[in-house]
Structure formats: C-alpha cells, structure tokens
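For this depiction, one protein chain was excluded, whereas all remaining protein chains were kept in their positions.
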Amino acid sequence: MTVYSEIDGTSTKFRALAIVLGGVLVAGLVAATYMEHFGHYVTGMSNHIVWGAPHVFAIFLIVAASGALNVASIGTVFGKTMYKPLGRLSGLLALALLIGGLAVLVLDLGRPDRLIVAMTTYNFKSIFAWNIYLYVGFIAVVVVYLWMQMERRMNRYARVAGMVALLWRLILTTGTGSIFGFLVAREAYDSAIMAPLFIAMSFSFGLAAYILVLLAACRGSERELGDVIVQRLGRLLGVFVAVVLYFTVVQHLTNLYAAEHIGVERFILLDGGIYTALFWIVQVAAGGLLPIALLLRSPPSDRSTSSRRVALACALVIVGGFAQIYVIVIGGQAWPLNLFPGMEVRSTFNDGVVASYTPSLPEIALGLGGVALTGLIVLFGLKILRFLPATLANSSLDPKMLHESSH
Amino acid sequence: MSVKTNIPPATKTFDPARRSFLGSAVAAGIALAPGVFLYGIGTAKQVQARSLDEAASSSVRWGMLIDVNRCDSGCDECVTACNTENGLQGHGRPETDAQWIRKIELRDPASGRQNSLPVMCMHCEDAPCVDVCPTGASFKRPDGIVLVDKHTCIGCRYCISACPYKARSFVHEALHDQKTHAPRGKGTVESCTMCVHRIDDDRQPACVEACNSKGGGAMLFGDLNDPDSEISKRVATYATQQIRADLGLNPGVRYRGL
Partner (left out) sequence: MSVSRYAFAASAVVLAGLAGLTAATGDVPYPDIPKGQGEACVADTEFMRRNHMSLLMHQRDETMRKGIRSKQHSLKECIDCHAVPGSDSIAITIEDPKHFCRLCHDYAAVKIDCFDCHASRPERKVVAEARTK
C-alpha cells in the first residue's frame, strides 16, 4: 500500500524556488501587460510571422501536458502496478503544464479582454474552437481523474476516469497538431502527419518533463527514488524519442518526394540558416539521437550516474523539443506563400521573401512566465496535497513489479 | 446578455426621400468628372439600389476582374486610394504596418516576361479564413464579401496563417482618428473589405475608382451573379484565371492576362 504525503515546503530551498518562480511569473505578466497596452509592434512578431516565441512555449507546454498524463494512464488503464504510485504526480504535472501553456496563449491574444467572447462564441468548423473546448475540458477531466485516484472510496472508478483522460488527450493532441495540419495554405504544414507527429511529441516531451519533475521533487523533499523506476521510465522515453524521429523522417521524406515541396524542404533541411541549424543540431542530434544513445543502452551499475544520465537525456529531449516546435511554428511561417508557382515575385509585403524573425524580450518573458506558472502549480500542489509517494525506493516496490520490469 | 427591448417610436422619423435621390442618380449613370464615367456598374435595368434597411442578399455575388495587361509596373494608384479611403497610416514599420492591397511584380524565370498586378483579399467563396476563425469573427456576407467582425475578433491571428493569399494584416498599435466608415483597432485582424461601405452605397471600391480615373483602367467591379453585368460578360468571353485556383476556394477576384 503506497503511502503518499505532502512535502514539507518550509525549507530554504523551497522558499527560494517559490520566490524565483514567482519573480519569473511576475515578469511574464508585466510583459503581457506591456504587449497588450502598446500593441504587438513592440514584439518581434509581424504580419508575416504572426506566431512567435510565446506560441512556441505555449505549444510545447500544451503538448507536454497531454503526454505527462501518460504515466498515470500506464498505471490505471494498462494496469502496470509499478507505475501506480506515480499517477498522482502525473496528473498534477499535466494540469500544471496545460494551465501554464494556456495562460501564455491567452495573454498573447490581440484582445485578451475578449476571453469571455472566445469561450462563449464558437465557430465549430474551426479546429481552434474545438481546441478551446478540449483544453478547458482537459482541466476538468484531469481534476476528476485525480480525485478518483486520491479519494480511496473512488479508486474503483479510477480506471474509467483514466480511459476517458486517455481518449481525451489523444483527441486534444490530434487537435493541436491539426491546427497546423489543416492549413492548406502553408507548405510546411498542410499534411495529415502533423496530428500523429504531435501525439508522438507529446509522449516524448511529457515523459521527459515528468521524469525531471519526479527526480527534482524526490531530491528536493529528500525522498528515496530507486533506479528501477528511473531506468524503466528512461527506457520508455528512449522508445518515445525514437518514434518522434520516425515521424519526423516520414514527414520530410514524403515532402522531399513531391516536387512542389522541394522548396520548403530545402529551406528547412539545407539553407534556412537558423532553422536548419536548429533542426539538425538541436532537434535531431541533441534532442533525438543523443538521448536514444543515453537511454537505450544498459545502465551503469552506479545508481547516481544512471539517474544523472537519464536526467541529462530528459533535458536534451526538452531542448530538442523546443527546437522542433520552433522550426515547425516559426520556420513554417517564414517560408513564403506560393501564390504564383514557378514565378519569381516581389512586392512591398514580403512576397517571395523568407520572413525574418527575432524573438523579443517581452515574448520570451511571457513564455517563461508560463513555465514559471507550471512550476508554481507543481510546487504548491506537492505542498498542499498528497501527490508524492513517501518513498519510491527499489525495496518499496512489489517484488512482482520487479519481475515485470525485467521483461 | 441581449435585452429584448421594445423601441418606442422616435420623436422624429427619418426621411426616406433622401435615399431615393441617390438611387435614381446611379441608375442614370452619372459622370464623376468630364469624360470619366462610373465604370462597369452595368445598365440601369440591372442596378437594384439596395435600400439602407435591406439586408445584403445572396442573389448578388460581388467580384472583381483585373486585366493584368493594363496594369503598369510603376503605378500604385490602387494602393494609395485604398490607404486613403480606409485610413491606413504607415508607422514607418513595414513589417507590422497594415497592407490591404499590394502590387506584386511577377517575372517568369524561363522567358523573362514581367507582369505587375494588384493582390488583395480574394473574397473566396470557400474562404479558409472563415473556416478557421474560432469565434466566427471572420465571416462571409451573403453577397460574397469576406469581412472581419472586429466586435468578436480576439486577435489570435489564426486566419492570417490560414490565408493562402497573405491578404490579412494584424493591427499592431493603437489607432487614432479612424475613418468613420472604416473602423479598425489595435489587436484585431483586418483585410480588404472590397470597400463594403461604398458598395452598400452603390459606389465602386476605391481601388477600382482610382485605377479607372488615374491608373491604367485595369480593374472592373460588378456582380458575378448577374449575366448582364459587364464583369460577367467579360468573364464569359475572355480567358480569366483565379490565383491558386487549384485550392478550390473560388475567389471572387479574377485576373485576365496572368
């Protein structure tokens, strides 16, 4: 029987972290107010790159939110007993990531004061409108799911809640990918593969975020975390990273085959400057191949080294994930629209020209503010309610689980 | 939060007689200036001056036909006219300043042949911007004009991403002294309205008027649903194209000589 308890939350470490995160959050709010008051001309976004750094942060957070819930699903829906103690933190993190991402998205709107309009007036042909429902609904679904897990009398309903949550987030992430996939106009987006690519990314980024938070929470509250769990999660992450690489390869290979898409592929893969560098060096090498090398080999016998290796891999996956979303969101917009196929074009509105973009300080501050909000929700969640098991040492695991893990 | 109110009769009723004067003047075909006539609005028979209280009808589909051969590379009267008419002020920031209509210079790399043409909102029949707008602020009027309802626009810019013609702009700064007939504001999206305020007043879009009076006479405006209108007759006679017709959006703006 797993014992959960609140973290102490009175140590200097805790207070320092809370203050730092609080400061970053305030900076994000100031940035949002600044952008809203003066208008978006104070940012690096323009009529050609309408979605910038805030959206990269927001989409990363939202995609990771959906994937962070995976750990809980594996426990309650798929019945893997080793994961069951990890479920509550998974729910908390999913909630925190989604709220952080949503906050950034909403605060970047041209008219954030019209949030009520956005939540009451819907055009159901728009995948964006569906996403608003899916995101808000996700919060409700996860809250219920957590309740089922945490309230002993409701534990028998946890499986059903878990299945609902699983389906919900698959639809949600499909919706998020489809925001791009449905855009016929943009050569970098218009593709059915965007949805499954986003699902794969969510599994990968979400799990990486989860592992890091688990490691940090146990380390910070001085609770033991055995290497069996860390290794198991790490190997799973390795598989997810490989799947993301697979979908990325398919996406680009397919595009390369079509003559009409050679231009945009050349841009991303070869001569797009920052986008090409981010793609190959950060996304593929640092965020893909290196983590796989770290995670899928047999772990060292030294426990702390193995945990550090997994933590490094997670950090690389997250950085690579940011790069991937940057290339998708901003690279995809930078490539000019092709109104006159085969012709050279020139105009006063950047036709035929690769659009330039430099993230501005307010945008980055807003994005980081969202991350800070996520951090604060997790930090105070752990303190107020019993999300974290008292121990996750190898010895606390059911011998049956250990037997499972060796398969 | 709409309150059903019974509006009591006004203390002074509005005089409809003023409206009919305008209607008859257009039907006759008035001269704007010596030698310059209202171009292409059609015969008197077909002009049904829509009264102010009448809703726009789907029996009409407004469209434009642009003759690329008559469009001169050095001329941008249409752009100037649009900017003046709608109060588009440049702020010296070309990346973020609004542009509703622009001249595109084309060059065929194989033959070296060059062309120039204005591009604005295509007012598509199946507009992607209308499909993707989460609040329905981007919409199509029954008579085919695609507009942004700034009351409902939340400024998410998704429609700007969705438009294949890069027709839309986002207002990046606070605006002052907007034209009373062209409201526009910070944080909302905007694009060419085909001068809907002029169309509803039985006039031509500003770009068309300017092109015909000061430019090369390349632009024609009219009702694509009316077989007797000048534009329909030309579309039926000459070969005309739509930009990116392959996308299946059926734009209301057509080009001849592309």
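Order of writing sets the labels: A and B. Residues in every chain begin at 1.
The definition used in the following text is that a contact is a pair of C-beta atoms (placed from the backbone, for glycine too) under 8 Å apart; a residue touches a chain by one contact, two chains touch by 3 or more.
What you see is a predicted model; the values in this text were computed from it and never measured.
**Student:** Name every shown chain in contact with the chain that has been left out of the document.
**Tutor:** Hidden chain, whole complex, touched shown chains: B.
**Student:** Taking the entire complex into account, which one of B:102, B:186, B:203 or B:254 touches the absent chain?
**Tutor:** B:186
**Student:** In the full complex, which of B:146, B:159 or B:196 touches the chain missing from this view?
**Tutor:** Result: among the candidates, B:196 touches the missing chain.
**Student:** Contact with the hidden chain only, please: which chain B residues?
**Tutor:** 1-3, 5, 7-8, 10-14, 50, 52-56, 139, 141-143, 147, 149-151, 174-181, 183-188, 196, 200
Just so it is clear, only the chains that are shown with their structure count from here on.
**Student:** Compute the distance, rounded to whole Å, between the mean C-alpha positions of chain A and chain B.
**Tutor:** Those two chain centres are 42 Å apart.
**Student:** Which of the residues in chain B come into contact with chain A in the complex?
**Tutor:** Touch residues, chain B against chain A: 79, 91, 93-99, 102-109, 119, 128, 130-136, 152-158, 160-166, 168-174, 186-189, 243-244, 247.
**Student:** With touch defined as at the start, can you tell me which chain A residues reach chain B in the complex?
**Tutor:** It is residues 36, 38-41, 46-48, 50-51, 109-112, 114-115, 117-118, 121-123, 125-129, 131-132, 179, 182-186, 333, 337, 339-340, 342-351 of chain A that touch chain B.
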